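Written below as structure tokens is the structure these notes are about.
For this depiction, one protein chain was excluded, whereas all remaining protein chains were kept in their positions.
What follows is chain A.
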Amino acid sequence: MKPNTYVPSLNWNKVYGNHAGTIYQSDEEKCWFIDFAGKIARFDYRNILKLKKAVYNIDIEALLLSNDKSGDLEIIFICACDHCYVLSLLEIIAIKDLLQGTFVMLELNHIIQDRLHRVIA
């Protein structure tokens, strides 16, 4: 089965981006699109949390200090998700930064929504 391919839409909101990629949020579809490692992948609420957990669990320091002759590749496979990533060490650092930035921005958005719309002073 050919995986879905996406093109950035004007309705997407950019949440966070760095040199290696960008994460967008689609309010209509209530999901996020991750433009990273040469593809745009769709992640719903559950899957983006699983991706975050998978990436945060990678011990980057151990990979850096490892003397193994094997390549420093990590496969990020998420259960019940169409996408999987095979990433080098530098890409892992980049996607971790991307996700960290995204979750900070989502938290900030939550605070702004609370202050401006939900809590009427």
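As a convention for this text, a residue touches a chain if its C-beta (ideal position, glycine included) is under 8 Å from a C-beta of that chain, and two chains touch if they have at least 3 such contacts; residues count from 1.
By definition in this document, contacts and distances are computed from a predicted model.
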* To do: For the chain that's not shown, choose its UniProt protein name out of "sn-glycerol-3-phosphate-binding periplasmic protein UgpB", "ABC transporter permease", "Cytochrome c oxidase accessory protein FixG" or "Ferritin".
  => "Ferritin"
* If the hidden chain were put back, which of A:S9, A:S66 or A:N109 would touch it? -> A:N109
* Chain not shown, touching residues in chain A -> 13, 15, 25, 27, 30-31, 45-46, 49, 103, 106-107, 109-110, 113
